[in-house]
Each structure stands twice: as structure tokens, then as C-alpha cells.
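Shown here: the complex without one of its protein chains, the others still in place.
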Amino acid sequence: MEFTVQQVAHILKGEVKGNHQVKVRNLAKIQEGKEGDICFLSNLKYESFLYSTSASAVIVNRDFEPKRAYQPTLILVDDAYTAFSVLLEEYVKVVNFSKSGIEQPSYIAQSTTYGEGLYLGAFAYIGNNVKIGENVKIYPHVYIGDNVSIGDNTILYSGVKVYAGCYIGSLCTIHAGAVIGSDGFGFAPQPDGTYKAIPQIGNVIIKDCVDIGANTTVDRAMMGSTIIESGVKLDNHIQIAHNVQIGKNTVIASHTGISGSTTIGENCIIAGQVGMVGHIHIANRTTIGAQTGITKGVDKEGSVLLGSPALEHKEQLKIFVLMKKLPEFKKRIEELEKSIKEMKTN
Amino acid sequence: MEFTVQQVAHILKGEVKGNHQVKVRNLAKIQEGKEGDICFLSNLKYESFLYSTSASAVIVNRDFEPKRAYQPTLILVDDAYTAFSVLLEEYVKVVNFSKSGIEQPSYIAQSTTYGEGLYLGAFAYIGNNVKIGENVKIYPHVYIGDNVSIGDNTILYSGVKVYAGCYIGSLCTIHAGAVIGSDGFGFAPQPDGTYKAIPQIGNVIIKDCVDIGANTTVDRAMMGSTIIESGVKLDNHIQIAHNVQIGKNTVIASHTGISGSTTIGENCIIAGQVGMVGHIHIANRTTIGAQTGITKGVDKEGSVLLGSPALEHKEQLKIFVLMKKLPEFKKRIEELEKSIKEMKTN
Partner (left out) sequence: MEFTVQQVAHILKGEVKGNHQVKVRNLAKIQEGKEGDICFLSNLKYESFLYSTSASAVIVNRDFEPKRAYQPTLILVDDAYTAFSVLLEEYVKVVNFSKSGIEQPSYIAQSTTYGEGLYLGAFAYIGNNVKIGENVKIYPHVYIGDNVSIGDNTILYSGVKVYAGCYIGSLCTIHAGAVIGSDGFGFAPQPDGTYKAIPQIGNVIIKDCVDIGANTTVDRAMMGSTIIESGVKLDNHIQIAHNVQIGKNTVIASHTGISGSTTIGENCIIAGQVGMVGHIHIANRTTIGAQTGITKGVDKEGSVLLGSPALEHKEQLKIFVLMKKLPEFKKRIEELEKSIKEMKTN
């Protein structure tokens, strides 16, 4: 996409100083600005870059007074940082929702319905009796099983797989390679040492405004539903097991695994590579540090946990410090033993 | 799918009490039953739900005597729990094997053979000289490289990738996004600091009755085969490196990684986020707790290990308790030092 500085200034209610017809295509940091880029200058720490950048346009505060000669066209606004943020958001909205239409070959089975503004990439597959809302963007190689429902303004990037019978809300973004609705890992041991799969006939329900990272997996429930509440943000490579429920606005970082039937409260923050046993509950607003191993439920809201096995965060930090002192403690014990021995023999 | 209660009762050798023609479509827990659902009541703890549920049918024990009025049609059987399990298994068999036929466009290269009952989803790709058994279900976007062999009654869900030359047995289930036969991670350091790939020309052999979770990866051997024996169950996001061998009926949970050339015995149970170094052997019936780091082989069958680095389970639990007491130990050492000092100065 290409805009004139004049067009950008119009969106930002700003004033152009320089060539109104200069064209911009990308947003960039001022220290990395190239021809065709639009940047911003807010913190004067970066002022020197204005005089050296080859960016085509720079957004500056209205009261900014350049001290030297500069190349770019300026756009004067009340607050350059805020204006740039607005631009970023507009840009990403345009980019993410720019695709539309149905590319061929794609596959749509019977009884599927979809709203206006659909993008269906080539090689995307839609099963029977699927309901797709307005303005949904389905990239190439997405698989949507039978009886799936997808809300408005949701984006499924290339290679997302949604098994039959799952629900995905509105305003969700699901990244490439994520798998929604694979079988839960449930096997009953048999007398001869083999295992028999426990049928997994439930589904996955993903509410609105959920973001799911690349290659993350959410298993279907054994019966009932694995539920991801609205506003949840999942990073890449996360494992959500069968019958898990994750409360509103909880954020989970990469490589974390939540075992079966565990329920997590609202507004929790869970760092990367955390592991959680099954069948426990984590209270609202719990914060969990990276690589923590959660072996039992958390009752108190606002808890902060760290370590494997997990302890209260401050207690764990003290123990980490004391572990480093183990060689010293060993010496001190030896000294004490020596003293006692001397005292006894005297 | 839709059945009359009469049809279900026939399968279960049960007796219908109420409307024989009521139709059911789904199986559900009695506490979540909706119109069209069939549930069961075995544990009388849940009896009250019978009187409030809007489920269409409930399976109960023959000797059950309702105390109040209820809506659903009942199916009377000898053992309601067992009957429901039978129903679950029949249901999932029907669902999993319901697809058949070859959807278009799909791609089948030369010299490929396949048996009766094949389902080949649209956009599935089959390479040259592939052998596919009876009743195999290959979902959309599956990739099967040249010279692959797949046994009877195996299901490959959407997006599974099987590299050239690999073997997959009968009665296997491989979930979406799993990768079988990618190159092993082998690189020889060169004098100039770069690395040269060590050719990985082996394959992967997956025996019968193996389940593989979503996005799990099994690397091909450098030479020879990476081998997953029959009855092995792998959860999601697992990494099996080149030349690994996993013994019969071993179960491994999510995010666990097994390094190159390690061999694991039969009937082991390995929890999530476990890491294992390469070139070791793990004895049969070893149990390994979550987040454990295995740095050396396990000789004794039936061992139980925990922690990073791993210790015998009970020893590790004791150490976890003592770690929490480090602040107390520190104090006690200080007290002792104080006492000694006092005694010496007196």
C-alpha cells in the first residue's frame, strides 16, 4: 500500500511541512528509516536521526523546532507518539483485513453459510454445515471440520486446523499451525499392559477476542467442552489439554502446558515453559514465573508463584539465594564440627 | 447422526421406559444434558439432575426407582456406566471412520496402491509408490512422501506430514500437524566455526496401535530407523530425535523431548516437559515425573524418577522439603556459631 503524506496527515489531523506529494509505504523506527518509510520523533534523544535519516516522512510534535537541515517531509501533530500509534493500528487493520474473495481451488462442503467480506485462500477446506460470520479471513491450507462455527472478524492464518464441532468466537486471531479440537490424551490401562483410548467426544469453545499463537494446540473435551474465555491471549507452542477452562483475559506465554480438567481464573499471567498438573484450580489474578511447576491448586487471588515445585515468589527467591550458599554452609558446618571436637577433647 | 431411543436400547440390550421414538444425537453428562442428548445415571449422587435435566434420554440401572417426576425417556440396563461406555466407543468409532471416498482436488502420484474404505480429503497429497492399507482415513492437507507405507484402519488427521520412506502401522491415530520423518538434528562442527549437516538417510518406523498427538515431531534416523513400538501413546508437542527407540505401550505426555539414539523400554510412563539426553537406555516400567531432566541411563526396571537433575522419586521429594527449610537451616547454623563463640570466650 502506498499513501501520500497529505493523506496520512489528513488521518492524523496534522499539518504537512514540505512536499505534500511524497509517498510512504511502511512504518519504521527513525533510526532505521529508509526511502518510502514514515517515522516519528517524540523523544528528543533521537533528534539527531532526523538530520541523517533517509525516511520519506517524519511525524513530529507541533512545537518541535529543528536545529539543522533535514531531508524528510514533516507532519506536525499535537503528540507524535500517539499519532504514530494510531497509524500503526490503522496500518495493521488494513493489512490484516485487506484480503477478500474466494481463491480457487478451495473446498466448501454442503450447507455451509458465510457472511460478507469473506477471504477464503486457495486450498482452504470447509466441512459440512459450517457457520462463518461476517468479514472472516481464512488463509490458505486452513482446515475447518464439520459443524464448526466461527464468529465475525476472526482471522485464521495459513494451516490452522479446527476439528469438527468446535466454536470460535468473534474478533479472534489464530496463527499458523495452531490445532483446535484434537483428541484429549486419555487412555485407560488394560490388564495386558496395553492402553485403550477413552473416547473424546466433547469439543472446544473459544470465546471472543482470543489470540492463539503459532503451533499452539487446544484439545477437545472428553465430554462437554474445553473452554477459552474471552480476551485470553495464548503464545506459540502452548498445550491446553482436554476439559481445561481458562478464564477471561488470562495471558499465557510460550511452551506452557496445562493438564486435563484444570481450571484457570481470570486475569492470570503465566510465563513460558510452565507446567501444571491436571484437576486443579488456579485463582484469579495469579502470576506464575517461567519454568514453574504447579503441583497443586492456588486458592488465594493475586498469588505470585515461582520454581519447580512452585513456592510463593519471594520465598522461592530467598531459597534460590540460599542454594547458592550451600558450599558455604557446608564449610560452616565443618568448622562447627571441628570446634565442637576440639572443645570436647580439651 | 441421529438415532431413536429404541435403536440405542437395541445396541445396549436395554428396555425403554417412555417414548420409544424420541431421537438422540449426542452423548453428554447428565448435569449438562440438553434436548437431543443421551446421558447416564449410575452414581446416585447425581440423581437430582434426572428430575431437572432436559436431556432426551437417560440410561439407568434396571433396579433404579425414580422418586419424583422426570422428563427424559429411560433406558434400563444391568449397568448404566458400562452401557454408556459401550455407547461412547461405538459413537467415536462411527464418527472417526464415517468419512470415505476421494475428495477433489487431491493428488495421487504414480504407483500408489490403496485398500477399500479409503477416505482421501481434498488437498491431501500422496507421493510415488505409496502403499495404503484398508479403511485408512487421510484428512485434508495430509502430505505423504514417496515410498511410504501405511497399515489398515489408520487415521491421519488434517495437516499430518509424513516424509519419504517412513512406515506407519495399522490402527494408528496421528493428530493434526504431527511431523514424521523430518531430518535428525545432526551437524558436524567445521574448523571455521560453521556446521555441516550430517546426512540423515534413515527413516521412521511406527508400529501398530500407536497414537501420536497434535504437532508432535518424530525425526528420521541418521541411518537405520527411529522406531516407535506398538501401543505407544504420544501426547502433543513431543520431540523424538533421530535413532530413538520407544518400547511397547510406553506413554509420554506433552512437551517432552527425547534426544538422539536414546532407547526407552516398554510400559514406561513419562510425564510432561521431561528432557532426556541422548545415547542412554531407560529400563522397562520406568516412571518419570513432570519437568524431570534425565542425564543418565536407568538400569533398574520399575524405577521412579523426579527432578532436574533426576533423583529417585522419594529421595527427591525429601530434598524438595529440605530446600524449603534452607532459611531455617541458615538460622540454626548462625545460632550454633554464636553458641560456640560464647563458649569459647567464656
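Remarks
Just so it is clear, A and B label the chains in written order, and each chain counts residues from 1 on its own.
One rule holds in what follows: a residue touches a chain if its C-beta (ideal position, glycine included) is under 8 Å from a C-beta of that chain, and two chains touch if they have at least 3 such contacts.
This is a predicted model, so every value here is computed, not measured.
Of the listed positions B:53, B:226, B:273 or B:286, the one in contact with the omitted chain in the full complex is B:273.
The chain not shown here is touched by just one of B:19, B:71, B:149 or B:182, and that residue is B:182.
Across A:3, A:114, A:139 or A:167, the single residue that touches the chain missing here is A:139. Within the complete assembly, residues 26-29, 32, 88-89, 91-92, 95, 103, 105, 121-123, 139-141, 157-159, 173, 175-177, 209, 211, 213-215, 231, 233, 235-237, 248-249, 251, 253-255, 266-267, 272-273, 290-291, 308, 320, 323-324, 326-327, 329-330, 333, 336-337, 340, 343-344 of chain A touch the chain that is not shown. For chain B, the list of residues touching the undisplayed chain reads 105, 107, 123, 125, 141, 143, 145, 159, 161, 163-164, 177, 179, 182-183, 185, 187, 193-195, 197, 199-201, 215, 217, 219, 223-224, 237, 239, 241, 255, 257, 259, 273, 275, 277, 291, 293, 308-309, 311, 315, 318-319, 322-323, 325, 329, 332-333, 336, 339-340, 343.
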